[in-house]
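Missing here is one protein chain; the remaining ones are kept as they sit in the complex.
All chains are identified by letter, namely A and B, in their written order; residue positions are counted from 1 within each chain.
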Amino acid sequence: MNMTSIENRAEKIRNAHKLLKRFEYKPQEVQRGYANKTLYINISDNTIEAKEVAEEIKEKFVGGKGFGLWYLWNAVKSTTKWDDPENEIVISPGPIGGITQYPGAGKSLVVSLSPITGSVMDSNVGGHFGPLMKFSGWDALEIQGKAQRDIIIFIDGNEGIVEIYEAPLESVNSHILAEELTEIFAKSEEDKRNVSIVSAGEAAEHTLFGVLSFSFYDKRKKVQRLKQAGRGGIGTVFRNKKIKAIVVRYKGVTGNSNNAADVNKIKELGLKLHKEIRNFDKEQCRMREIGTAHLVEIMNDYDLLPVNNFKFGSHKDAHKIDSKVLVKKVVQGSPDGCWHGCSMSCAKAAKDYELKSGPYKGHKVVVDGPEYETVAGVGSNCGIFDPDYIMECNFYCDTYGIDTISFGTTMAFLMECYEKNIINKDITGGIELNFGNADAAMEVLHQMAKGEGFGKIAGMGVRRLKKLFIEEYGADPKFVNDIGMEVKGLEYSQYVSKESLAQQGGYALANKGPQHDEAWLIFMDMVNNQIPTFEDKAEALHYFPVFRTWFGLNGLCKLPWNDIEPEDNHTTDEPAKVPEHVDNYVQLFNSVTGKSIDKEAMFLQSERVYNFQRVFNLKMGYGTRKDDIPPYRSMGPVTEEEYLSREDRYDKQLKNLLGLEPEGMSTEEKIEALREYKYTQYEKLVDAVYKRRGWTEDGVPSVELMKKLGMDFPEVIKVIEEHQKGGFR
Amino acid sequence: MKFLQKDETLCIQCHACEDICAQTYFKSSDREKASIKIYDYTERGELINVCSQCGECIDICPELAIYRAKNGVVMIDKRKCVGCLMCAGFCPTFSMRIHSEFLEPFKCIACGLCSKQCPTKAIEVKSIG
Partner (left out) sequence: MIRVNHREMDFHGEMTLKSLIEDLKYSFPNLIVSINGKLITKDKYEETLIRDGDDIRIIHPIAGG
């Protein structure tokens, strides 16, 4: 893709734009982290409005995911479907978002009703869009309605313009679209860094797990890099609304664009973290070297790397896709932060990567990644240990706009079904979906983009595939439900939780579905044995999901919280909480907003939003105990093959935990005994967690709790009381 | 490449270098605004701290705001700088300066004014290459 062709195409594309609506406003400076206005756009009738942000909303919802949940709650009814025009996509950074000094300050949360779960979804993403949108004058962007034909939305934060254009000629796929729009909207090469684009891709039109890509301009590789709002299919909502892209242009980011209450304190904290990362990242997580992919070999060593649809936790070929291999695929010594000032710089990219398949075969492209989740998801979990496949799959998922985690877990499920003859070549159209068949998986991916063949079916995701296989192909419901790794409709992310009861809970209890953003307790539980009792686990499952919510309220990335630690962290009382960093964040919040929170108030901010989200789930017909139960594959051996692969371990468990004698038992009997025990343990865990959280036995936040939190909005109480009366579906 | 060479054995801690630097570039008598810093030896095991023009910050800067001028001196383009302070955090000699009155950091540009003030020739502008 050479430069002249982009320039020529850009002219044609721009000329084909048809302005549908133009809205002018007077951009005002952000004050203490808030623009105090949100932008509402309805693309059915092209309404564009500015809304004030009430103090009460800032107090109770803070920003980011909080704002997203609040605006969506008010936009949808309990009967609203993801593809109703009523559904909104809400994008919001947060008050700390956009500071330039402290690592990880560029995140936004995207909230919408999910195609894959049917309930409220929140998805976290880096890149420049969120902060640039805030500095353009908007704490959140709400998009409701549906366009008749493909549109783009353009926000110019310097001129004070919001425009909706019909946009017929732009590419749909992100890696090209982002370049085309940068060419059109940036005023010069220098200006490209001031433009950020939100986009999806072709596969988001044909699957339920479409992603949104948020760009940041890479000044060294001279290309828009793409970070993803990955989970839950919001990219699918985006394309369903016929939005091709949202573009923001804002020039003038400074070290105090937030007009913070105490910018010198922010500078001091930022500098402290830069030095910490400079001194210790190399010996800790090597984020600057290879990012999250440093986890591949660690997970493999501890039997936690998902292999063959979470059957196993390690594989002899795992070294073929570990960080030592991947580091050679990406540009050496070129760590990138996805927002200014992130010295953790976990983003990596391959440059001039030649594609071997698909519509861009032979093209030399920039591939952002791969993250651990992608390596494990599309790689080991599918029995594939080819690093080049992983890079290419990563690239196409990004540009086609689908979630690598859901793609990986769905493909893994399909491969197991294929090997068990639940589906066959007739159904797959000749594609041999064995574990390890990278070509087959790549073919399905390309089909997803075209909306053809088996790809169209695969794009429904695990929950619907299970239903299809049971109803149409006579699959054994018990087996298929055991191995279909989803909860609430969302596919599992890539950690084997079989030996960690706490992580089983961390995954299955999570508000959005089994994503590890709420809790990552595997080592604390399984290896360090720091939370041995139900009460200990419940305490961890109360604290961490709520605490971790906080980052998404404020425009922050969680990685600099605990993927770098102060040298003396292990001498503190609770090293897993990284107390000095929590303290940093309290100070950051106060330094930006001028408020005076402490750690307790910080926790309360999150607790409010966390419980509100739980009630939102309830509003949409989910969010009770029955939706918190995991598939057995996440808890123990489903098949004989799995049992025998760890026979010693499981036999010991039967002996020590159940007091049974494995000698006289068949493998099938042993599997059943273990299964019954594990589910009993799980139910006990759930009891303990609900109690600790202040929820009823059915997993519903009590009215008292919502009152105590100050989140007793009349509609919230109504939803809870309706449920108590048994009046909800 | 131009840089300020130092000989700590000659330094008498008169701070004349700091004074001229802060006065010239910021019209201020605040020594914290000087690009060169004179320490008490016991503080940090060094007396004179000043940029060696090594250029490590050039690769660290996410904005490509730091560059090497024709005379080899490492310069900050304030128009591109967003005040992230990564350069200050990663400078191998901790010679990138920060001050509470400025969002952007600042540094020695080997102009030599300080060496003209130094009574003992402890600091001198040198050229190599």
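Brief remarks follow.
Everything below uses one rule, namely that a contact is a pair of C-beta atoms (placed from the backbone, for glycine too) under 8 Å apart; a residue touches a chain by one contact, two chains touch by 3 or more.
Because the structure is predicted, anything quoted here is derived from the model rather than measured.
Among the displayed chains, contact with the absent chain in the complete complex occurs for A. Only one of A:Glu283, A:Asp573, A:Glu600 or A:Glu663 touches the absent chain when the whole complex is considered: A:Glu283.
Set against the missing chain, the residues A:Asp563, A:Glu607, A:Asp627 or A:Asp651 yield one that touches it, A:Asp563.
Check A:Leu19, A:Ala54, A:Val527 or A:Leu644 against the missing chain and you find that the one touching it is A:Val527. For the chain missing from the display, the contacting residue among A:Thr292, A:Asn381 or A:Gln504 is A:Thr292, taking the whole complex into account.
Counting over the whole complex, subunit A has residues 283-285, 292, 295, 297-298, 301-302, 372-373, 493, 495, 516-517, 520, 522-523, 527-530, 532, 559, 561-563, 565, 569-570, 575-576 touching the chain that is not drawn.
The rule is simple: only the chains that are shown with their structure count from here on.
Per-chain CA centroids place subunit A at a distance of 43 Å from subunit B. Partner subunit B is touched in their complex by these residues of subunit A: 100-101, 193, 219-220, 253-256, 263-264, 267, 270-271, 273-275, 277-278, 333, 336-337, 340-343, 345. Taken together, the subunit B residues at the contact with subunit A in this complex read 59, 62-64, 82-86, 88-90, 98, 100, 103-104.
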